[in-house]
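Quick one: this structure, given as structure tokens, is what I'll be asking you about.
Only a single protein chain was left out; the remaining protein chains are all shown in position.
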Amino acid sequence: MTEQTISTPNKDLSKELSKEHARDVFRAMLRARVLEIKLSNLYKAGKIVGGVYIGKGQEAVSASLGACLTWNKDVFAPLIRDQAGRTAFGEDPLDATRTYLGSAKGPMRGRDGNLHRGRPAEGLLAMISHLGAAVAQVGGVLLAKRIKGELDGCVGATCVGDGATSTGAFHEGLNFIAVERLPMVVIIADNQFAYSTPNDRQYACDDLIDRAKGYGLEGHSVDGTDMLECATVIGNAVAKARSGGGPQLIVAKLLRLSGHGEHDDGSYVATELQEGRYGRDCNDVGKQQLIEKGWLTELEYSKWMLEFNAEAQEAVAVAQREDGPNPYKEEWSAIASPSLKGLQ
Amino acid sequence: MTEQTISTPNKDLSKELSKEHARDVFRAMLRARVLEIKLSNLYKAGKIVGGVYIGKGQEAVSASLGACLTWNKDVFAPLIRDQAGRTAFGEDPLDATRTYLGSAKGPMRGRDGNLHRGRPAEGLLAMISHLGAAVAQVGGVLLAKRIKGELDGCVGATCVGDGATSTGAFHEGLNFIAVERLPMVVIIADNQFAYSTPNDRQYACDDLIDRAKGYGLEGHSVDGTDMLECATVIGNAVAKARSGGGPQLIVAKLLRLSGHGEHDDGSYVATELQEGRYGRDCNDVGKQQLIEKGWLTELEYSKWMLEFNAEAQEAVAVAQREDGPNPYKEEWSAIASPSLKGLQ
Amino acid sequence: MAVTYIDAIRDAQERALAENPKVFLYGQDIGKFGGAFKATKGLQEQWPDRVIDAPISEDAMIGMAVGAAIEGMRPIIEMQFADFSSVAFNQIVNQAATHYYRTGIPVPIVVRLPSGGTPGSGPFHSQSMESIYAHYPGTVVVTPATVADAHSMLLQAVDLDDPVIYCEHKFLYRWLKSDNFEGDNLPIGKARITRSGKHATVVTYSAMVHEAVRAAEILYKEGGWEIEVVDLRSVKPLDIDTVVASVARTGRILALGEAFPWGGVTSEVVSRVCAEGFHLLDAPPMRLNAKDTPVPYHPKLWAMHRPTPESICEALRNLLAY
Partner (left out) sequence: MAVTYIDAIRDAQERALAENPKVFLYGQDIGKFGGAFKATKGLQEQWPDRVIDAPISEDAMIGMAVGAAIEGMRPIIEMQFADFSSVAFNQIVNQAATHYYRTGIPVPIVVRLPSGGTPGSGPFHSQSMESIYAHYPGTVVVTPATVADAHSMLLQAVDLDDPVIYCEHKFLYRWLKSDNFEGDNLPIGKARITRSGKHATVVTYSAMVHEAVRAAEILYKEGGWEIEVVDLRSVKPLDIDTVVASVARTGRILALGEAFPWGGVTSEVVSRVCAEGFHLLDAPPMRLNAKDTPVPYHPKLWAMHRPTPESICEALRNLLAY
């Protein structure tokens, strides 16, 4: 697990969802959920400094995206609620635990924390906090690949929330990828809240998918709680972008099933919403759907749960055993150029 | 002319365009054109430092907006090509000549120049250069009026170009006014170029009006070279916003009939475009339309031209006679608070 | 009953709303939720029309505020974190800060920036941006270090006619307590001698005032050194008279700040002291800032990135030994 072994082959999904792919998506959803529950517990036990932000309820959307992306070939900029997408894409759970727990061995070496992690050299960008900023960045990776003549068959992807759609960065980024017609998929996970702010204080259109046309993007709507729908729609959108169909915008409707972070009880989310159409848990839905299709048995499910629990447990244990960064051995420089090291 | 005398009464336009209003719009178009030709000539003669930016070809759009706004009540943030809107709204031509020629008596006192002028206390905002920044600002004026209980019957307005739609500021501003449902009219004058950049490098949708729905704005398209259509459509949109119909987005199609500024020959504009549908001059169209309707005679037109030429001539002459700012008498402080004057 | 620094910010806003109908609050999650740090808790209930939730649009938030101020209002804008004001940078420095100079119409807005580092907050929730905004003509930048200053300076900021960047330090929010909000009500633009001394002066502001006092205590115990601590309170305008008067007494100065080391408040302080009190200096004026990297996430790195009582003592020992 310490090596980067989990990767997903380049899937060129046809309209028909395969059993194999659906199971991959669901496994990533489960793995992410299990890992995030661990992280949440660690936070509540005071073992994680800063904050923990989980993607409960958004796993179907996120995993459906990540499962279509190929490590070391595609580029993915996950945001706040994309543990499932990271997992499906191929992020090692140790990257998460090490970053949250501040192990010096994590990809961020204690310099950055929680969600602000990635492996940019392998296609997983490390988000900054400023919402919307990743859209243009992913576009830049793709533009670079185009200039180098290496774009063929590649795709870029990112997820944002409803709140992030209000940022200028998001707008400029979307417009840029549309003008350049880059093979990119942008998912808006419209979970009805930005922190405490409900949609009616965030935007005034009926549905954010109404924005697709205005950018000249192909648009897709999806029920973010319906795993099979997510896997199909998102899978097709990725396949379309990959095969030259131009940039794709997907709006997934769902509900954030946690607080904004684990410090937040989310008590401002009305009960009607929790009990409403999008209040259901996509992981429950996904399990049900696979079982109904005969693509999963209860026994398998239990085995997976055991496996993922053990994996998460181990990832936490490893990270907890590791030292944090040693401030006395830090280089304390933000400069990369060898000729300028030590100058200020 | 040195006093602010020209103002337009609050017009609540019905669908039917009145002769009176159509003539007002056209007069403003002519006055602006005449003034800007003078300014352009001054620039070419080396009498204006910096640059001159004119609205040739965009007068119908701009005047149709300005003519529906009431000085000292409504709020208007003109942009680059809005001399006609300024004139129709009630800006004294002296404000233009004084600002361009750097008279200390102008509203900007030589501190800012050319288009960066206004009378914010009277509802005419003074643009900064950064495109898109005025949208939220106008919205802020309206929000303030709402909080004060003075919003009833007021309207706010601004114009931007096709290029400005790519800015994050424009997006954030539009979204904000939509969420607050402010009585505001935003016109996109899509003149097919942003400086030298043609639309296909600026946006990827078929028509910028496709963006209205995505913001939850009511949208209107108009042929910006057709004066009567502009006066009607823009007039109705302003009336609608004023009477509680919520924010309105108008996209006017036209062609910039000048260079970006008078330093630019605009040679990158293809002949087909100049000879195409939007290549015609709205001022010619407007004159023709009024004459056909029997709302204007050639004789009147000639009298107006004489009148406006004299007015522009006088405005230039006055400004040229006036002193520029005296740097030795400047306060050289950007601080307004009396208690902090002189501190740094 | 003790009140905290964040209580002071909340109470000042409550009073401003109560006393001045021109005041309104605008920011993300500040309404029913009461703000990410609860600085506006309960205020929307009392003034539903004057405590308004904003979309995640920092640029538009400031653009809006400028328009509202032109229309005579006195908006207080909450940035969720100072770091996100980077997105509003243009509207702050080019729209708000230039408006009075250009047009003669003032833009009295207050922009609240939850600033500074706390353990585990990382590069994008820890920044100190006072130097960025202070560089531009037309701004006022305040950096309260005490509960009473947090209170009175916010009220004063609302009354100023200029855009005020109000840098509130997150580390002080709940940690810093006082019996009440009362203080000496010094005006913005005046520094304060927080602790008097005679051997050296530390000029600082915001959370570092407390670290400086700690360092002063250590050195006093260690060798009877009496370190004077000057709290700038506002970094623009910067009360150089009080600073120079202190240097006149001590002959030695350390300018201390939590921000990045290139430029910034500490270099401005040193430069001004040189310009106005060079002959008073018995030793080279010194600076101590954070290290020249983004603010790190890990508490151990964070603790070494910013100045600490220990590193301040070390700097002061060098200064005293000169």
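A, B and C are the chain letters, set down in written order, and residue numbers restart from 1 in every chain.
The working rule: a contact is a pair of C-beta atoms (placed from the backbone, for glycine too) under 8 Å apart; a residue touches a chain by one contact, two chains touch by 3 or more.
Remember, predicted model here, so these are calculated numbers, not experimental data.
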Give me the visible chains that the unshown chain touches, in label order. A, B, C
Write down which of B:73, B:105, B:130 or B:148 is the residue touching the left-out chain. B:130
Please pick, from C:80, C:143 or C:293, the residue that touches the omitted chain in the full complex. C:293
Consider the whole complex, including the chain that is not shown, and state which of A:126, A:273, A:291 or A:305 touches that chain. A:126
Residue by residue, what part of chain C touches the chain that was omitted? 83, 86-87, 89-90, 93-94, 97-98, 101-102, 123-124, 131-132, 134-138, 236, 238, 255, 259-260, 262-268, 270-271, 274-275, 278-279, 281, 283-287, 291-294
Quickly run down the residues of chain B that touch the omitted chain. 48-51, 102, 108, 110-114, 116, 128-131, 163-164, 166-169, 194-197, 201-203, 268, 324-328, 330, 332-334, 344
Hidden partner sits against chain A at residues 75, 107-109, 111-112, 116, 118-121, 125-126, 128-130, 133-148, 168-169, 172-173, 175-176, 179, 333-340, 343-344
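Basically, only the chains that are shown with their structure count from here on.
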Going by C-alpha centroids, which chain is farthest from chain A? Tell me that one. B
Chain-chain pair with the highest tally of contacting C-beta pairs: B-C
Separation of mean Cα positions, chain C and chain B [Å, integer]: 40
Where chain B touches two or more other chains, by residue: 168-169, 172, 175, 179
Could you list which residues of chain C touch at least two other chains? 54-55, 57, 59, 87
